[in-house]
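Removed: one protein chain of the complex. Kept in place: all other protein chains.
Which chain is which? They are A and B, in the order written, and residues in each are numbered from 1.
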C-alpha cells in the first residue's frame, strides 16, 4: 500500500535531483519515507536520495519497491501549476501508479524494478576537507568553467576554496575565502572533475543556500544539500578524473 | 471600397483563429463585417469566423471578397507594439491591401480568391450534449494528453465531462463536474479526436473564459467562443476519429 500527498513543487525538485543522472529509478518505499540509490550509466556519479515521510502532507506506506520512468513524471509536472498538490496512489494489482493534480489523473505503468540497474553500494568515504557554500556560487563557477574547458579542479589552499578550469590558452578561477563561505574545514584537497557531471549536479544544488562539498586529493567529491524544507537529503558522489599534467 | 481601423491586438487574435488551420483565406467583406469559412487541407477541421463591424473603431465597406496570405499578416503583427491601432485600406485597382500601424505602412498583394479553396458548406449539426468551460481548462487537458498520445476522447458521463488520452502503457484523464464547469447539458457523448488539431484549436480558445463544446457519440465536436470583446464569433468543427478498440 502506498498513498501520499505532497506539494507539486517539492516533488518536482526532488525528482530533478535524480533525473540529472538517470532516466529510470528504483524507489524504496517504507513507512519512514522514500529512498533511492542510483548510479549513472557510465559509473561516474552516484546519488543518494532520502525523502522523509514528513515532507508529505499525507503519507501511508508499507514496504515496497517500485520502478519509475523519471521522464514521464517530469512530463506530468510540465503541465502542473504552482502551489498544486499531487496525490500519488499505488495500485499493486495492476502495477500502476496514479497521480492526481489539479483535476488531472495520470495512470503510469510502473517498471519492473528488476529491469533497472541494481542499487549501488555507496562507499563510505572520509574526506579530509569540507566547504559549505551557497549553491549559486558553485553554479556560477561551473558555468564560467564550461566556457573554456571540459573539466574543472576543485581544491583547498589553506583558507581558500578554489574552483579552476584551464582551456588551451585561457584559464578561469574562482577563489572563495572564509568570509564568502558559510564554513570551511581546511585539508589537503585538489581533484579534477568532469564538467558534464558537475553541470548536471549543480542544477538542483543551485536552489539550495547551503551546499556541502567534501574533498580530498585525487578523490571523489561529495556534494550534499537538503530539499523539501529540510525533510529530504540529497548526496552526490562524483569520481575524479586523472590530472594529466 | 474597404477602409477600417481596429486594435492591433484584436486583429492579431482574430487572424490567429484562422491561421491555426489554413495558410490562406478568402475574406468576405460587407457593410456588416467580415466573414470567413475555411477548411483545413486534410478536410478534418472547419472554421467559421464572423467579425462584426462593431469590432472596429471605423469600418467602411462595400461587398467584396479578397484573398490573403495569413502568414504575411502574422509577420506584420510580430513587430506591432501593444495598444496600437491598425488602419487597413483596400486598393481595388492594384489589388493590394495597405496596413498602417505605428508609423509603418505595409502594402500586401492580395491573392486571387479563385485560387484559394472554395468556402466549405458548414453542416448544421444538432449535437445532443454541450458543456461550457474556461478555455484554460480545455488547453490544460490537451497539453497533458499530448505527452502520452496522438488522440483524445471527449465525452460526457452523466454529470461529468471527461477528457481522456491513452498511451501504450499510460493514461491521463480530466474529469470535470458541474461545479467546475460553467454549464453542462448532459447527453450521450463520447468521441475521439486528433490531438494535432485539438492542440491548434485550443490555442486561440484558451484566451476565452467561456468556450462552448458540443458533442455526440462518434460525431464531430463543435468548439465555439467569442473574440473582440463579443463582437466576433469563432466556431470550429472537428471530425472524429474512429475508436479502434
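Criterion: a contact is a pair of C-beta atoms (placed from the backbone, for glycine too) under 8 Å apart; a residue touches a chain by one contact, two chains touch by 3 or more.
Keep in mind the model is a prediction, meaning the values are calculated, not measured.
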| item | value |
| --- | --- |
| Residue touching the undisplayed chain, where the options are B:1, B:79 or B:118 | B:79 |
| Touching the absent chain when the full complex is considered, from B:1, B:42, B:104 or B:118 | B:104 |
| Given A:176, A:195, A:215 or A:231, the one touching the chain that is not displayed | A:176 |
| Interface residues of subunit A (partner: the chain not displayed) | 137, 140-141, 143-144, 147-148, 169-176, 180 |
| Interface with the undisplayed chain - residues on subunit B | 72, 75-76, 78-79, 102-109 |
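In this section, only the chains that are shown with their structure count from here on.
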| item | value |
| --- | --- |
| Whole-Å gap separating subunit A and subunit B, where each centre is the average of the chain's CA atoms | 44 |
